[in-house]
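In what follows, a single structure is set out as structure tokens and then discussed.
All protein chains but one are shown in place.
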Amino acid sequence: MYGKRLRALALTTFAALTLTLVLAFFWAPNDANQGFLQKIFYLHVPLAIVTLCGFVYGGVAAIMHLRTRDSRWDMRSYVAIHLSLVFGVGVLVTGSIWAKGSWGVWWDWSEPTLVSFLLIMLLYATYQPLRFAIEDPERQARYASVFAITAGAFVPINFVIVRLSTAYLHPRVLGDISANLPGRFQVVFYLSLISIALLWITLWRYEMTSKHASAQLRALRRLLAGDEDDALPRRSAVPTLSVSVEGGRAGGTPGVGASR
Amino acid sequence: MIALLEIPLHQAVPYVTAAYTAFFALILIYLAIMAGKLSRIERELGELTELAARRRASGEEPDAP
Amino acid sequence: MPRGRLEVATLAALELRGLTRHYGERLALADVSVDVEAGQTLAVLGPNGAGKTTLLRLLATLLRPHGGELQVLGHTLPAENWAVRGRIGLLGHEPLLYRELSARENLGLYGALHGLDGDERAGELLAAVAMERRADEPLRTLSRGMVQRVAVCRALLHDPELLLLDEPRANLDPAASELVEPLIGRASGRTRVIVSHDPAGVLAEADLVLGLVRGRVHVLAGAAELDAGALVELYR
Partner (left out) sequence: MSAGAPQNRVVLGALLRKELRVELRSFSAVPAMSLFSVTTFVLFHFALQRNALSDDLASGVLWVTLLFAAVLGINRLFVADAEQGGFDGFLLSPADRSVLLYSKALTLLAYLLVLELVAVPAFALLLLGPALWPALPGLLVVLALGDAGIVVIGTLVGALAVRTSVRDLLGPMISLPLLVPVLLCAARAGAPVLGAGGAGALPLRWLVTLALYDLVFGLITFAVFDFLLED
């Protein structure tokens, strides 16, 4: 059911991304200080914002999972965090390339976005190991949700505290996303933000479709093969989606989302 | 804004291109992994349709789970 | 089934309707329906992995049902877990006791958890299982059988109406079984659910027998109508 609007979404994302690229490189003027290097700004900062929102959404989905005990929320949280981790790598890579370009160093402790991102990635890197370390799927989902909520709250707080500490040392406002960007910069910046957000959402739905499809497949396999293959399910960090398969349900698989 | 050394255009180009290609490479790797998962689903579906066909051919009702 | 809350004392101690619990995508327990009257004993048999322990933990409010209706001592679970928790005694493979603490200290802790004041009840139980002499030594110095006897005291400390026993005589020597019999045996008059692997033994003391295979009910009948032979077939 996630596949429906995927194609339309992918097309709009593609259009938005290309438009942003074109405007960023041919329409927006060079920055007074940074010159051409400033073009990375349109990629790095929106990517950081989208990734942060992805982690926070993972926390919100986890809250819904604990409240409703519906495994679909657990899957949404898992996919959101998984995707934000991938985007987070992008943030760190583009950030360090940018740092190398402007200050000649691959890593710079006074750049708050980079520093808080490293910390957030270190924390979320334990999400998958935590899930894998718990065998009982139901408990795995619940513990993962508790982690996602705590880490989701940590993301904004950590961002503020690190910014507080770096600004305290030697304030460097480069990459500050404050609104005092002159006209054209602002237009391209927000366009870039929207297109990367669209990219995140498209990939998120894409992965949700794929996970949902494999859950349907496993349900079908159980129906067809009956109980012969009741070998213990292989251990995995991926959430188990309880999926109902219509027809032939005599004592069959559980309903969609564990009923209360 | 601390005045930074004026970075000449040509020197900045490699960094900008590096950043954008790194990002797109990351997305492509992600898509490749997802494509791999998709092909695995396809393969498993193939197996299941075979199983169902064999089951249908042998006329035996799939045993009720 | 009208909600039994207002009736004075619903006759059935346990009412299970289509009780279901899954373990990820597999079904640990599927569609189990049983009624057990107060004071009766239900024997639960079946091969390993049939869902016996899952059923016991569901009745003990340690697991949430994923489907179906579960009423224990007149309260619907898991909504009214708090109401039944003080009235159920669980005796499983694990003694649930702290090895560094002595028998008396462990029972003191559980007494506080259950809101019991004073420990004369604990003293009586320890005497009943002939453990008062060694009641103050840390459990790690005692034998497995002795620890199991203290575990029996822990399960009975709050005088539960419902006893959940998982192979209670597993590591008890005959003498200990003798001592424990009046507390957890049929004579105790409590409603009991016994999980066992010994069909012959458990048939003698059961009113109702539930045979589970792969989480599903295969046998559900009065103990009188069954003979041990029929039950062995469960394990094939």
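In order of appearance the chains are A, B and C, and numbering begins at 1 in each one.
Throughout what follows, a contact is a pair of C-beta atoms (placed from the backbone, for glycine too) under 8 Å apart; a residue touches a chain by one contact, two chains touch by 3 or more.
Remember, predicted model here, so these are calculated numbers, not experimental data.
Note on the chain not shown: across the whole complex it touches A, C. Touching the chain that is not shown, out of A:64, A:130 or A:187: A:130 (per the contact rule at the top). Screening C:87, C:186 or C:218 for touch with the missing chain picks out C:87. Residue C:108 is the one among C:49, C:108 or C:201 that touches the chain not shown.
Touching the omitted chain from chain A are residues 66, 119-120, 122-123, 125-126, 129-130, 133-136, 138-139, 142-143, 145-147, 149-151, 153-154, 157-158, 161-162, 164-165, 168. If you put the missing chain back, the residues of chain C touching it would be 57, 60-64, 82, 85-88, 90, 94-101, 105, 108-117, 138, 154, 158-159.
Here is the rule we go by: only the chains that are shown with their structure count from here on.
Note: centroid distance chain A to chain C, computed from Cα atoms, is 46 Å.
For chain A in complex with chain C, the residues that touch the partner chain are 136-138, 218-219, 222, 227, 230, 233, 240, 242, 251, 253-255, 258-259. Interface residues of chain C facing chain A in the complex, by the touch rule stated above, are 20, 22-27, 30-31, 66-67, 214, 216. Partner chain A is touched in their complex by these residues of chain B: 1-4, 6-9, 12-13, 15-16, 18-20, 22-23, 26-27, 30, 34, 37-38, 40-41, 44-45, 48, 51-52, 55, 62-65.
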